[in-house]
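After the structure tokens below, expect a handful of questions from me.
Showing just some of the chains, left in place.
Letters A and B name the chains as they come in the text, with residue numbers starting at 1 for each one.
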Amino acid sequence: MTLYLSRGSVLEAVNGSFSIKEFDLPAPDPGGVIVRQELAGMCGTDYHVFRGHWPNHPFPVLLGHENVGILHALGEGMTTDFAGRPVKVGDRVVTIATGGVCGQCYACVVLNQPGLCPNRAPGRATLDTVTGQGVHVFGGGYAELLRLQPNRYVMFKTDLDPATAVMLEPLSNSIHGFERSPVRIGDTVVIQGSGGIGLPTVAVAKLSGALRIIVVGGPKGRLDLCRECGADVCIDIEEVRSPEERIRIVREQTPQGIGADVIVGATGIAQTVTEGIAYLRPGGALCEIGNATDSGEIPFSPYRDLVSKRALLAGIAGTGVKHYALALRVLEKGGFPYQAMVSHQIPIDRVAEGINALGGGYRIDGRDAIKIAVAPNGPTG
Amino acid sequence: MTLYLSRGSVLEAVNGSFSIKEFDLPAPDPGGVIVRQELAGMCGTDYHVFRGHWPNHPFPVLLGHENVGILHALGEGMTTDFAGRPVKVGDRVVTIATGGVCGQCYACVVLNQPGLCPNRAPGRATLDTVTGQGVHVFGGGYAELLRLQPNRYVMFKTDLDPATAVMLEPLSNSIHGFERSPVRIGDTVVIQGSGGIGLPTVAVAKLSGALRIIVVGGPKGRLDLCRECGADVCIDIEEVRSPEERIRIVREQTPQGIGADVIVGATGIAQTVTEGIAYLRPGGALCEIGNATDSGEIPFSPYRDLVSKRALLAGIAGTGVKHYALALRVLEKGGFPYQAMVSHQIPIDRVAEGINALGGGYRIDGRDAIKIAVAPNGPTG
């Protein structure tokens, strides 16, 4: 008798195909849960696994790590979410895989680098298909059901609609970025990029006290959303094609033309870092929150780009429970068009199209793709 | 057949007697360990449990939460300490009970207040004596063997001698205090109190860039140790009995008499906070790291003590893994007379004498007691 039968979209190999497989899930472990997926956000990381940029990643793999859904089964002892609120089957939750880090060691608590945690729960999760094929799990959200193991996830109950809730991870990334290069009330902030990472960054900049927000991106539909999020000035890279001209415009928008206080890079293109440094005022800070995979080298002069600018350049990769918890509060407060950032909901048999769009096309069904979400059990409200 | 027989000093009730009981310990759980205790530091908290200041604390109880010892048995899967270093039976370790907090929730990671963690491992540890009596465990270090359960402790391997290692918790407390009221290079720092909390605070102040360290305390032996730790000026409260005179001396030692930059309170006496605020320069900070139990009220004027002083007043209670990990590095670097701070090593059948000394006598065997450590298996080197 199969209690928990699930269908998911499995990637077979680097640059390979996605195919729908059936899984027979064991009941949840004590401390674990099973979630009926509503939406799984597609992330640049998925594209990089697909392209083989993630060294030695095992295949076949079930992707999808930005997950929201309905509690379907609770393991023994699971009576509350990770903020202590009671949960029951039927509640909506956002879930975050933590990779089994311990949260108690030198790397986790002193260095704030859980990626270095030596106490990770060993091994990597796998699932078996009904035909007995072992499938590696990286998130596992591109499936009807998501089975989460104890000490490997965090879960928060929420009353948000699924399309808003699926923006949790991108928003937590923006919050992490501004933690590294803080906005002070009154600052001028430039955001490079207006996609699924740049857009929530505009909202967080607005909430953080930026008084002038400049977005350098495109196309027009995204820039309209940026304006709804609080952008004061949008520079459309299709209209203003010269970096020099963009630098001139940005500086013109700052007091006495001295340059911007904070830059956040969210394009994934190495060259935009050079352009971003040119936007900076002396003593300003730039934080790169895109470029999560190698996009090449740029010429860099320690004197020109760091010393003479008194610059502070920072990079982040990944976010922690802290940023997720703050991001959930921000989403629940509302006031920004989060839902509209989810441009597409696609079924699990169209994951390949989503991956393609992330790879550069950025169009699905003839429309510009911003955030694409997989809806394994059909479209949500 | 009894593999793990241990004798410990059990406190029967509030203000009750301590008696030696025998325990029959189960083998360690997976992820747990058994440690053969070398030293267990005695802490003011123990005294407060004894006196009933800790509301609803269950009895009988086995105290002792500042522990160093030798790994005696390793549970399944225990191959490294919490910094990822390999461990084996026979290694020396410092162990810290974490109270079973999750390290992954809003309270733990956003608020940095693990005391509010809603996901604590349920219940409280108990041990059974060989005659079947249930004994509550608060630390449990005043016994020959210490049995630690998974998800409830942190452990670091060390090559320190036991008397130095047992200073880990007090030192972590000092580090936590300066995290709340940071020392800037060049600051004048006043430490109120020269006992088991004040002394390591002098060392941490020195390491943190304080250029002038003033200690207000006594008696002479402790002040000598303070000087060895880097105190520039020691004010003996038995010689200078007037708070006004002490305030005058402190201010005289600061540039242009403006007052000290940072004060750390480590006396446990409410009135010393009033005196400490009077030491402060405008814009300075005072952190109270003693006063861990109620010592009464003081008159406080928001205008005089906070606004007109532009003061910053902070309090800490408890420390986290972060502070322990940093403290261990500091101990391992050396350069301060940590061993000499441990004034007494006593066997488990003299715990009551230690508790008495903590309650105000501060003398054992005719000598001033600074840090008292219980040595359950005989004195260490």
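Keep in mind that, in the parts below, contacts are C-beta pairs under 8 Å (C-beta built on N, C-alpha and C of every residue); 3 or more make two chains touch, one makes a residue touch a chain.
Because the structure is a prediction, the values reported are computed rather than measured.
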item: Whole-assembly copy number, given 2 chains displayed; value: 4
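Here, only the chains that are shown with their structure count from here on.
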item: Angular offset of subunit A relative to subunit B [C-alpha, multiple of 5 degrees]; value: 180
item: Centre-to-centre distance between subunit B and subunit A (centres being mean Cα positions), rounded to whole Å; value: 41
item: Contact footprint of subunit B on subunit A as seen in their complex; value: 80, 82-84, 98, 102-110, 118-119, 154, 320-322, 325-326
